[in-house]
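Missing here: one protein chain of the complex. Every other protein chain is in place.
When the chains are written out, they are named A and B in that same order, and each has its own residue count from 1.
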Amino acid sequence: MTQQMINGAVLCAVYVLFSLGLTLSWGALDVLNLAHGALMMFSAFTAYVVTQHVDLPLGLLFVIGVGTAGVCTLLLDVIVFRHIRAKVTDKRQAELLTLIAGVGAAGIPVTLAVAYTHDSPFGIGHLDWSAYRLGDNAQISTIQIAIILLGAALCTALALWVSRSRTGRALRAVAYDGETAELMGVNTRALSAVTMLIAGSLAGLAGMLLVIYLGALTPGSGEPFMLKGFAIIILGSVGSVWGTAIGAVVLAATETAVISQTSGTWVDAISFAIILLVILLRPQGVVGKGLAERV
Amino acid sequence: MNSWYFSHLTLIQGMLISVPLALSVQIALRSGVFSFASIGFYGVGAYGTGILTMRGWPVLPAMLLMIVVSGLVAYLMSAPLIRLRGLYLGMVTFAFDLILTVVATNGGELTGGALGLLGVPLGIGTGGLLAAALVAILAVSQLERRAVGRALVGIKASEELVMSVGVDLKSRKRTVFAISAALGALSGSLYVLTFSTVQPTSAGFTLIITTLTMAVIGGTSSWIGAVIGTVIITWLPTLAATIGEYQHLVYGVVLVLVVMYAPEGVLGALRWLWRRLAPRLRPARPPALVPSGGPPPDRGAAARAEPVPADRVKG
């Protein structure tokens, strides 16, 4: 039981990191980045390619992995999404094109990874972590502790950033009404760049932590994570940091419970069940307030 | 000619199979329904038809059953979905496609697990594929004509407007959703009957990329665009031998570039050309296919927003 709670907490922390990026860009910029999962996988993949050629300390690998996902997401925004937003005035059409562009962009890292690895799992080593015994039949490793702490710390930091900082306030203003915010002197371009950089870096961090924790990822690992990310942000309502945390706790807890009771093959279906339930029962999500409404 | 035909048979078959699928995405996008669901129903059609024919069902009833079931299921599913705002609908239907991969992988004996179905009896020839593609084109092209076409174009431009002229928007969108799913199922059935196998990943993420590229590159404003896109995407890999394993990377880049610089696709470019050339070829005015001016000038009161926020619009 203790062991399951530990596993659940680790899962939850990774989910939080992954979903925060997805929900932030959607809530603030109306960008649902369908390449988010692919870029999460790509961070670990880049680190893996680096380890194939040089031997670098883990810290540096993290910088490379997180940086790759962050910069790729930033470039995606600067080159593609911003172009669409500037050119297409109809908001619905812009959203649709962004969605399609995201699918196209996701094809690039996935294909590279498939071609390089011949569609097989890859890892970056660093599997030996000292473990501490907790009670009779439970243990926790340093990497697990690190993941849980990172998840909690970054989630809190992001929540504070959005609610307290000047930039965070500007972000909420943009989420509420982009045009007015721009008129009031908010630099929406810089803001969207910062948001996307943070969003991508969070995905990258999730990817790096995951590849070390699980030992390996596959080129297709991003797809089930998109499902999970969707379930979490729809549970927690789009744009809300704490909502995302709550959504991640619910999903991780349910998944852990299901894994412990069944063979676990259906675990990815839980996300979809959650999505359906929320849509049918409470379209607004459990927290009920997004980034915009809290202005 | 004959030897050319036989050496390219797989491509020709693949192209004919893709036509209904590209059309299924095209009609959804054209009607302002952000749905990727038809790609999931491609999987449903492929697995369903495969499973039924392997259990001895004749081809045609198996196929028809899967198409009808997919359409009905989509119609029922669409009731809550159609109320969702754009991005949510995109997200949920994307999730629907991904979850079907999970279901197929975990379906045990029925779906053959990760290996998928193998040895489905071959049930259709190239003639049959051609006939199916033509039927799909005929059905979709009828959605672009006269009153039906005017209303569907209208839905994308302004839902409030089409409702205010008397179009039952909700039922219209639900029907489009169902037609789109049925076309997806048709395409999947054709695939499994032609290649006798289907894997969980057959209807996964890469199929979403390929199909979207087909629909968008050709232009979503008409069925012609979907057909043009299918032809281009089918024959592109043969033109550049190096594309090979980087096929989906190329599609991804192409998709992004088209969305950025030519969201109207090839069809949009052709219309643009026609507008340029037509006045020179004949003295008459160009056809009224494409807007020729910018947005109307801002004239104070008239240009201010109206109190019908998009998300409060009833359906």
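As a convention for this text, a residue touches a chain if its C-beta (ideal position, glycine included) is under 8 Å from a C-beta of that chain, and two chains touch if they have at least 3 such contacts.
Basically, contacts and distances are computed from a predicted model.
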Chain not displayed: protein name in its UniProt record ("Cytochrome c oxidase subunit 2", "Succinate dehydrogenase hydrophobic membrane anchor subunit", "ABC transporter ATP-binding protein" or "GMC family oxidoreductase"): "ABC transporter ATP-binding protein"
Visible chains that the absent chain touches, using the contact criterion stated earlier: B
Contact residue for the chain not shown (choose from B:V153, B:I224 or B:A278): B:V153
Which of B:V120, B:L169 or B:V216 contacts the chain that the document leaves out: B:L169
Residues of chain B (touch criterion as defined above) contacting the omitted chain: 139, 142-143, 145-148, 150-151, 153-154, 157-158, 160-172, 175, 221, 285, 288-297, 299-309, 312-315
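Criterion: only the chains that are shown with their structure count from here on.
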Separation of mean Cα positions, chain B and chain A [Å, integer]: 29
Residues of chain A defined as touching chain B within the complex: 26, 30, 32, 34, 80, 83-84, 87-89, 91-93, 95-97, 99-101, 103-108, 110-112, 114-115, 220, 223-224, 226-227, 230-231, 234, 265-266, 268-269, 271-272, 275, 279-280, 283
Residues of chain B touching chain A in the complex: 29, 32, 34, 80-81, 83-84, 86-88, 90-92, 94-96, 98-99, 101-103, 105-106, 201, 204-206, 208-209, 212-213, 216, 245-249, 251-256, 259-260, 263, 295, 310
